[in-house]
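Here the complex is missing a single protein chain, while all its other protein chains stay put.
After this line comes chain A, so read on.
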Amino acid sequence: MSSLPARESSAVLSEQRTEQPAVALISNKSASPQYAAYLRLQKRKLWLIRLSRIAVFVLFLAIWELAAAMQWVNPMLTSRPSSMVTAFQELAFEGELFRHTWITGLETIIGIVVSMVLGTLIAVLFWWSTFASRVLEPYVVVLNALPKVALGPIFYIWLGDRYSVYGMAVAISIIVTIIMIESGFKEISKTKLKLMESFGATRSQMLTMVLLPASVPNFIATLKVNVGLTLVGVIMGEFLSSKAGLGYLITYGGQVFQMNMVMVSIAMLALLSIVLYSLVDLLGRYALKKNHYE
């Protein structure tokens, strides 16, 4: 450095200056009136969107209720929001609605965890051994294309009515997990691994120091896909065999022609998927932050 001390320090200073994110420079206090107006406009737009979302929901319920009340549709077949509220109260207090929701939720979470862990292990195996990956590749392709619902009876016979739900949930989500995680591994730049190799890294060091941390955003994306897929699997499993859970309530309600029960269960299912998705979203934000991705 001896030859160019002046240039060195000025370069660092200017680099520090450019580092300040442009947004931070404009604090609200010093904002020009035009900028304040722009901010107000953006805020108004955001609120309009939020209100419209709620309005769509309310309108949907209102038309539904009105259509049933005016006998445009047969409420025996469509149910109606007002009777759903009554049905909800009955089910909540006597029909153990929350227990069923809890069971479905728990099954889904266990299903997600199992297929994430197993799927990641298998993806790691495929990365570790090119031989294994090439041997097993066609099987993964076939299993991916196979409609997993067709395996329902097998799970029922092998695992019984309680555990077949997990079989179905994992069967539906694990293949996609393997494929997503594996393709994520492949996208991690070869030269990052070359750098590791130049330091004499072993394969397990490459895995723990590059592949897994670099895959954090991909893990989160996979997790989000898995919330939906595993729920499909769990409900499917409950349809086929179970004695509890929202899937069971829905088929049961259908069999005894209780559309209120069916509709309330579906509403709870929608709520459950929102909750699960939000949980994954929170977890994802935390993981990204912890790994300096934001």
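Just so we're on the same page, contacts are C-beta pairs under 8 Å (C-beta built on N, C-alpha and C of every residue); 3 or more make two chains touch, one makes a residue touch a chain; residues count from 1.
In the analysis below, contacts and distances are computed from a predicted model.
Q: With one chain of the assembly withheld, which option in "ABC transporter ATP-binding protein", "Cytochrome C oxidase subunit IV family protein", "N-methylhydantoinase B" or "1,2-phenylacetyl-CoA epoxidase subunit B" matches that chain's UniProt protein name?
A: Looking only at the record, the undisplayed chain corresponds to "ABC transporter ATP-binding protein".
Q: Looking at the whole complex, which of A:Ala67, A:Ala92, A:Ile110 or A:Val216 touches the chain that is not displayed?
A: Candidates A:Ala67, A:Ala92, A:Ile110 or A:Val216; residue touching the omitted chain: A:Val216.
Q: Quickly run down the residues of chain A that touch the omitted chain.
A: Touching the chain left out of view, chain A contributes residues 1-4, 7-9, 11-12, 15, 18-19, 189, 191-192, 194-201, 205, 209-210, 213-214, 216, 291-293.
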